[in-house]
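Only one protein chain is missing; all other protein chains are in place.
Moving on, here comes chain A:
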Amino acid sequence: MTQDKAEQKAVEKAVQKETAKDAAPENSGDAKAIDVQGLHKAFGELEVLRGIDFSVARGEVVCIIGPSGSGKSTLLRCVNLLEEPSSGRVTVAGTEVTDPDVDIDLVRRRIGMVFQSFNLFPHLTVLENLTIAQRRVLRRDRAEADRIARVNLERVGLGEKEASYPAQLSGGQQQRVAIARALSMDPELMLFDEPTSALDPELVGDVLAVMRSLADEGMTMLVVTHEMSFAREVADRVVFMDGGVIVEEGIPERVVGDPQHERTRTFLARVLDPAAAEVGEVADTGPTGKRVDR
């Protein structure tokens, strides 16, 4: 893909976003949905995040890629404080979640989260999965919660499954229910933690399609993923992480299409063509711990 074409595509995408955003009401004046500064996280001796600075703008779709153990999931989980950062500041939609005085429950209800292992509530029906937090957390009455739940089930194409239990659904259906569950809280942004990694290959497409339509509607999304085609086609920006730091970030055409860093190249070679990488295994010689392209 040529540079011109790439830029043109990025502009098109931005225009789409603008239109979508005009339709949706603005929540606050802050343009940044997520702002992370100097984030460190250690599990005992193990340093998983070693100084992360990055931000996500409202309406932006950012994909985080990188080898396993690079800290991508931990970064995502620090955004809604499922992991407590060791140091650094995390601000979500203008609220500093790392501030000890902040009621994290209030912030979390504005952040949708989708897990690799779905984590649907197995003792509740699909509809109840979507309504329980609406009713218990947002205090919506049953009729209102049911109505919103049904709208979101239709949105992920599972309107007819509301009476089923999670165990009766396929993995792909479960993950779409999980997305609908998060959407039912009217989140300002969505976090996706490897949403398709636990799925059989033939089920990945449906989930990605739902995520793609969300992105088209202007939802702010931070996605940890191994789906390079999704990152390339849907993301506004791709972040490559390795060893607890951001190695490079930028528009997908740049990071995925023309990576500047040896480590990124090695990783992409492995992911995009595992067989070829096996043969031409290159030693990881790239400089460590430095961010480029900001």
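The working rule: a contact is a pair of C-beta atoms (placed from the backbone, for glycine too) under 8 Å apart; a residue touches a chain by one contact, two chains touch by 3 or more; residues count from 1.
Assume contacts and distances are computed from a predicted model.
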{"item": "Protein that the absent chain corresponds to, by UniProt name, given \"CoA transferase subunit A\", \"Amino acid ABC transporter permease\", \"Peptide/nickel transport system substrate-binding protein\" or \"NADH-quinone oxidoreductase subunit H\"", "value": "\"Amino acid ABC transporter permease\""}
{"item": "From A:31, A:137, A:163 or A:272, residue that would touch the chain that is not displayed", "value": "A:137"}
{"item": "Of A:68, A:87, A:117 or A:229, the one touching the omitted chain in the full complex", "value": "A:117"}
{"item": "Option touching the unshown chain, where A:108, A:161, A:176 or A:261 are the choices", "value": "A:108"}
{"item": "Candidate in contact with the missing chain, chosen from A:41, A:140, A:181 or A:263", "value": "A:181"}
{"item": "Missing-partner contacts on chain A, residue numbers", "value": "80, 82, 105-106, 108-111, 113, 115, 117, 119-123, 132-133, 136-138, 165, 167, 178, 181-182, 185"}
